[in-house]
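Note that one protein chain is taken out, while the other chains of the complex remain in position.
Naming follows writing order (A, B, C, D, E and F), and every chain is counted from residue 1.
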Amino acid sequence: METGVVILIGLFFSVAVYLMLSKQLVRMLLGIAILGNAVNLLIFTNGRLMREVPPLIPSDLYTPLVKIANPLPQALVLTAIVISFSFFAFLLVLAFRAYQELGADDVNQMRIAEPEHDQTPPQGY
Amino acid sequence: MSPFEMFASDFLDWAVTFSLGILSVSFFMIVYRIFKGPSLPDRVVALDMLVTVGIGFIAAIGVNTGYYLYIDIAITLGLVGFLATVAFARFVLNRGLAGDETIMEEVEESIARREAGQ
Amino acid sequence: MRTIIFRTIAPYLSALMVLFSVFVLLRGHNEPGGGFIGGLIAASALAIFGIACGVASVRRAIVFHPMSISAFGLFIGALAGIPSFFLGQAFMTSQWLTFYLGEVEVALSTPLVFDIGVYLVVVGSISSIALALEEREAD
Amino acid sequence: MIAVVEIITGVMLVAGALFAFVASLGLLRLKDVYMRMHAASKAGTLGSGVMLLALAVYALDLAVATRAIAGVVFFLLTAPIAAHLLAKAAYAAGYRPCADTKKDALEEVFRPKS
Amino acid sequence: MTSLFLINILLAITWAAITGSFSEINLLFGFVLGFGGLYLIREQAGTVAYFSRFGKAIGLALVFVRELILSAWRVARIVTRPKIDLEPGIIAYPLTVDRDFEITMLANLITLTPGTLSVDVSEDRKTLYVHCIDVPDPQATIDDIKNVFERKILEVFR
Amino acid sequence: MTPVVIDDTSLLAVLAPFAAAVVAPILTRWLKHNAAWVLAIVPALIFLHFAGFIEAVSQGQTFVAAKAWAPSYGVNFSVYIDGLSTLFALLISGIGTFIILYAGGYLKGHPQQGRFFSFLFLFMGAMLGLVLGNNLISLFIFWELTSVTSFLLIGFDHLRAASRRAALQALVVTGGGGLLLLAAFILIISATGEIEMSTLLASPNLIKDSGLYLPIFLLVLGGAFTKSAQFPFHFWLPNAMEAPTPVSAFLHSATMVKAGVYLLMRMHPMLGDTVLWTTILPLFGGVTLLVGTLLAIRQTDLKLMLAYTTVASLGLLVMLTGTSHEKALEGAVLYLLAHSLFKGALFMVAGTIDHEAGTRDVTKLGGLRSAMPVTFVAACLAGLSMAGLPPFIGFIAKEVLYYGTWGWPDYGILITVVAVVGNALMLVIAAAVAIKPFFGPKVETPKHAHEGPVLLFAGPIVLSLTGLGLALIAHTTGVLFVGPTLSSIVGQFTQVDVHLWPTKINMPLILSLITIGSGIFLFTQLDRLRGIMAGVLTAIGWGPDKGFDQFVAGIVHISSRVTRFIQGGSMHVYMVVTFVFVGLIVLVPGYLTSSWPAMPKLPDYRFYEWGILAIAVLGLIAVLVSKTRLTAIVSLGIQGFAVALIFMMFGAPDLSFTQFMVETLSVVILALVMTRLNLLPQDHRSTGSAIFTGLIAIAVGLGLSLTLLAITQQPFDSRLSDFFTEYSRAIAHGRNIVNVILVDFRGFDTLGEIAVVALAGLCVLALIRVKTRPDKLEDSTPKTHSAEAS
Partner (left out) sequence: MAGSSVSVDYSVAMATAPVAVADWLIVAPSLITILGGALCLMLRKNTDLQPKLGIGFLALLVLANFGLLIRVLDHGVITMVMGSWLPPFGIAFTVDALSATLSLIGSIIALCAGFYATVSVDSSGRRYGFYPFLLLLMTGVCGAFLTGDIFNLYVWFEVLLIASYGLLILGNDRIQLDGAVKYGVLNLIGTNLFLIATGLLYGILGTLNMADIAVKVAALENPASGTLATVAALYFLAFAMKAAAFPVNFWLPASYHTPNVVVSAVFAGLLTKVGVYALIRVFVMLLPSSRGYMADVIALVAIATLLTGALGALAQSEVRRILGYLVIAGIGSMLAGVAVGSTLALSGAIFYAVHSMIVMTALYMACGIMKLLGGSYNLRELGGLYQRSAVFAAVFLILGFAVSGLPPFSGFWPKIMLVDAAFSDGRSWLAAAILFSGFLTTLAMGRVWIYAFWRGGPEGTPDGQAVAVAGPKSASLNGAAVWLPLGVLTALIVYFGLQPEWMLQLSTRGASGVVEPLGYLRSVFGDQ
């Protein structure tokens, strides 16, 4: 059951990393968004996959009769989704502000914190 | 089980499979449009369409598995799909009015096509 | 976006969506849904409202600053874990209060309060983000 | 009874799917964004709506049915608005309709010949 | 205010319907929620007066569903043709209705009906710009809309 | 004899100076320079306290006192009192007394005199703790304290770059050496399991047998040579002359610089008398002796001349200690005693001359005899002792050390020659410093010279007279001081017989006569010698002193090069490096343990499920190939949409619910943000970097896939989920297990999660609302501007 998804996850990670290795902040962010999905899928798959049966208890039972999908990874992923979404939103706006103030989208041109021609340390006493 | 009932259930199974099938095909056509564009509005329309088809897809799966609760997901998808389209519309508008070059290229292209009479 | 058509419909859409979001929130304990999804739906509703009728009207509509709503949600979310203290139980041990109005069973519980907290946090934060961004648009 | 329901459901599913398919086809084949919107906003909406109702029918459950209807109504409300917003935005942004478009009443509104 | 109350009832019923329990407590709760919902839009709620003509609206809805199916069918026919040659165009439709709500309804109906899609309303709300997928004769289309929809809308909302 | 445990008075004696350091400033603000009289009582009392041990110690008795300090690490604050430590304690406190007085006069009216007193006391305390320290760790702590305090003392005149340089030099050299010593001590502790000096001395062969002798020996040398200014580390000491004279006197006569010698003598029973020891120490000591004296010759500044002879004397002491030859060691002890007295006195004299005459340049001085009679007397007494003339202790020391060197079987002749040369030159300096400024015609000096106040001449006169006195009672000196000290150095009770006048004509006497003769001759040639030396040095042109500057400059330069390489400031590089390591980490362990998954079989997905996966893939590709970022955003929507469908396909409605919402909202926010960004459409990477980054990306993806596959092929322990399923409804009253986990079973996670959401909202608000100030880069002071209202 997992195999196909596992391969897909690998692809997700590769694409995410490739995008994050772009010099363009926006593409990095796209990469981060995809990375989030990749990680979520990874956790989800770690709990093993089974088709379609959601972890819900029928209204007339106390415990489901059939085997259900593993609920814990779902809960973990839900938490992770929320978190990665929050971070994504923040980084997005951060990138936007950085672009506004630093006038650069190319991260290599963001050199205010660590200037290109850094002052050499003082000599003498 | 009467032959009619058997036919009915077989028919339903077939219908589900069939609809899922053509919906999948539609998916690919839509994705192609998103790839191809040529303009951002085209892509947005396609995305909107993707959502629409997705809703149908969910409904079909709901029938297939007998989990009616999927209907809520479908509805929600409709809600947020609308939001997305609105946002993109806004995006297109502002960019266009802001004279963003990436959009303007597309616009020029559309005008060119128009002149070319295609 | 200044268009009559949108501006006329949007409020009703938003109202419906908020309604739906509460529904999703309340039934979350038994069916798919819950505070987070509900919150997102409500936030989307406010976003649509904002895009259609302008941020100012949304801010007036929700009276409090979205971040304050979010903070309040966080606050009650944390409070929801405390009642068990008085019963000598661990933090966040759920407490259930079930009573009947007519034939309808109403179950009030700390998890529900907690979920409402989640809902408020999400509505608050997400709409705060959306509105702030939308405001930039407007200016 | 169940059988009938199943038949109806099946039919509705197929019909809805076909409409959705048609809409996608339109998206693919029609010439410019405005025409594609026609396809999406009409056939698409109808298709998904019908399939949603199919699920409702199949469920035989008032709650589900009402929700389905509410959903459909919502789609019917939103689809045209979405189309309108997008079309307006596209036009305002400067995307021209395709060459076949003979008459363009909006031309002088957005790009008055001065 | 009565109209507000009315729509609130409506929302309460919607709620009960959605939750699938028409018990009074649930209706009451739905009413409260509906009130909350309306509270959000109290400024825009001026328009709710029109809901007093709820009944006729149903009729309109039916017409419009029929038209929707027709238009979908038409799209189907168009896109399945081996060769598509159409004469699309954007026509200026002179509005008779002048209230926001009417204009909105009309615009939506037009969009969902055969071959037409509302693109924009002029600032002075006198003109509705409609994109038609195939307009050999614009005037015919305009009349068509006038006689079918605008009339219906007028009788529903006036 | 096993040490006698005594009460804590001695510990208090060590701590007393620190207390004095605290009160000194207050007292000084109150009594001005006369505070010195009061403050001097402290070292005087300490002197008396340790004088009390002389009797018993001379019987070969030893004492320890200890207080637990950090018992769980075996560290005590403890003192070990034997001949060696007693002698040093007496010198430190005794000379210290007069240094304090002298400082009272020398810095009279100086605004920071109080601070100066406390520095001196801190230093004194540190020295006492060092020489009395029994516990290796506490000994080391005091060792480093001496470096730290001397840093403050040398830099006292902090406005002058030279002082700052000298201070840093002292800190770097001696502090650095200290680290070596620390390593040595820790090695000793872990090698022998002993941490107390007394117990180590009780069984002195522990280290030699431990197999770690060599590293320990070298590390100890590192500590001792840097501290005692042995060549090539001698340079910091003359520079330390930047310090006010009382400091120089204190640092260079009794104490700091002798800490190294003390250490060598203290460790001699454990480390000494090996080939290594008897080769390296005499070698470095001898070289230092010669270098020191030769460099001293070329100086004209009194203090510098004294400083270089101090270097020389330290060389001599190390050389003698290096012989491990009893008689030579006896000479070392005597010379140590003599040197402390005459060098202390001479420094103070030099200081007084400087203070009264306004210059220290020997060529500009002369005929002060009449102007400063008392100082003159002190100078003469000390000078003669330094010159090694009878009847002074310096003379005795020289006799004994010649006796020792001459009698040393190994390289006796060699080091004797070195010693003679060194002493001869030292005589020259002695004459130059102590005699020349006072005799001859009166030379006009910047200040009109006259006798200094009693505070200034008390010290010199007392110390130099002591030098005379001890020589006159040579025998007693031998019994009370030399014998016990020698005993601790050689590690067993030893008695000596010291006498002032040689009983018969013997080799040492002859050597002395040679020394004196050649010394006097050289003195007459002093100016020519000076010229020659100057020529030689300018010819060499380089010295370790310059070397220090080059070292500091070099290390700073290297560091900035290295740092610029590592922390280049290019975000892209940071990312690449990071992911290279991620790639390695997901592939290498699997490779090393060769735990790759079994070849999987194709899953039995239905066609539409394949379709979903395919859409996901298409979405990803779309994002990758998208020409404009707008397309990229839309395509991002596709893959998110597909992920949601995948969640649904595997029975996770809540997830797909959330995923749909989140994806859409992400896209919405993206759209809202992008509206104002004008960005480069293309992702322009060179083919090379595209391939490189592509490889990294593939590595990461591949590694994670393989790992994940290997894991999912293993059986899974689902007891957590089983538990949740079991009790979700029965106890937690919820049929949606996922939601129950979120709000109940693992509600605390969710609490944290909503905290994140709330904070994210606030962050974004702060980002958008707070206006960036024009271009004010950094500022920690309150910002005057305020943000837009929200």
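Assume contacts are C-beta pairs under 8 Å (C-beta built on N, C-alpha and C of every residue); 3 or more make two chains touch, one makes a residue touch a chain.
Note that the structure is predicted; figures quoted are calculated from it, not measured.
S.K.: Out of all the chains shown, which come into contact with the hidden one?
M.R.: When the full complex is considered, the omitted chain touches A, C, F.
S.K.: For the full complex, which residue in F:433, F:449 or F:708 touches the chain that was left out?
M.R.: Selected residue, touching the omitted chain: F:708.
S.K.: Identify the residue among F:562, F:625 or F:691 that touches the chain left out of the display.
M.R.: With F:562, F:625 or F:691 as choices, the missing chain is touched by F:562.
S.K.: Among F:32, F:115 or F:364, which one is in touch with the chain left out?
M.R.: Within the whole complex, the residue contacting the unshown chain is F:115.
S.K.: So that we can see where the missing chain sits, which residues of chain A does it touch?
M.R.: Residues in contact with the chain left out: 20, 25, 28, 32, 35-36, 39, 42-43, 45-48, 62, 72-73, 76, 79-80, 83-84, 86-87, 90-91, 94-95, 97-98, 101-102, 107, 110-114, 119-122, 125.
S.K.: If the hidden chain were put back, which residues of chain C would touch it?
M.R.: With respect to the unshown chain, the touching residues of chain C are 65, 67-68, 70-72, 74-75, 78-79, 81-82, 84-85, 88-94, 96, 98, 105, 107.
S.K.: Just the residue numbers, please: which parts of chain F touch the chain that's not shown?
M.R.: Touch set of chain F with respect to the missing chain: 68-73, 115, 137, 140-141, 144-145, 148, 151, 155, 158-161, 163-164, 167-168, 171-172, 175-176, 179-180, 182-183, 186-187, 189-190, 552, 555-556, 558-560, 562-564, 566-567, 569, 571, 574-575, 577-578, 581-582, 585-586, 588-590, 592-596, 703-704, 707-708, 710-712, 714, 716-720, 723-724, 726-727, 729-733, 744-749, 751-753, 755-756, 758-760, 762-763, 765-767, 769-773, 775-787, 790.
In this section, only the chains that are shown with their structure count from here on.
S.K.: Which chains make contact with chain D and with chain F at once?
M.R.: Chains in contact with chain D as well as chain F: B, C.
S.K.: By C-alpha centroids, what is the most central chain here?
M.R.: Chain closest to the assembly's C-alpha mean: A.
S.K.: Can you tell me which chain pair comes out on top for contact count?
M.R.: Result: the chain pair A-F has the most contacts.
S.K.: Based on CA centres, what chain would you say lies at the far end from chain D?
M.R.: Relative to chain D, the chain with the farthest C-alpha centre is F.
S.K.: Could you put a whole-Å number on the gap between the CA centroids of chain C and chain F?
M.R.: 61
S.K.: Nearest whole angstrom, what separates the Cα centre of chain A from the Cα centre of chain C?
M.R.: Centre separation, chain A to chain C: 25 Å.
S.K.: List, in ascending order, every residue of chain F touching at least 2 other chains.
M.R.: Chain F, residues with two or more chain partners: 629, 649, 653-654, 657-658, 661-662, 664-665, 668-669, 672-676, 735-736, 742, 750, 757, 760, 764, 768.
S.K.: Where in chain B do residues touch two or more other chains at once?
M.R.: Within chain B, the residues that touch at least two other chains are 20, 23, 27, 44, 46, 61, 67, 69-70, 72-73, 75-76, 79-80, 82-83, 86-90, 93-95, 103.
S.K.: Once the touch criterion is applied, which pairs of chains come out as touching?
M.R.: A-B, A-C, A-F, B-C, B-D, B-F, C-D, C-E, C-F, D-E
S.K.: Residues of chain F touching chain C in their complex?
M.R.: Its residues touching chain C are 653-654, 657-658, 661-662, 664-665, 668-669, 672-673, 675-676, 732-736, 739-740, 742-744, 747-748, 750-751, 754-755, 757-758, 760-762, 764-765, 768-769, 790.
S.K.: List the residues on chain C that touch chain D in their complex, please.
M.R.: For this pair, the touching residues of chain C are 1, 3, 5-6, 9, 12-13, 16.
S.K.: Which positions of chain F touch chain B when the two form their complex?
M.R.: 607-608, 611, 614-615, 618-619, 622, 628-631, 634-635, 637-638, 641, 645, 648-649, 653, 656-657, 660-661, 664-665, 667-668, 671-672, 674-676, 678, 681
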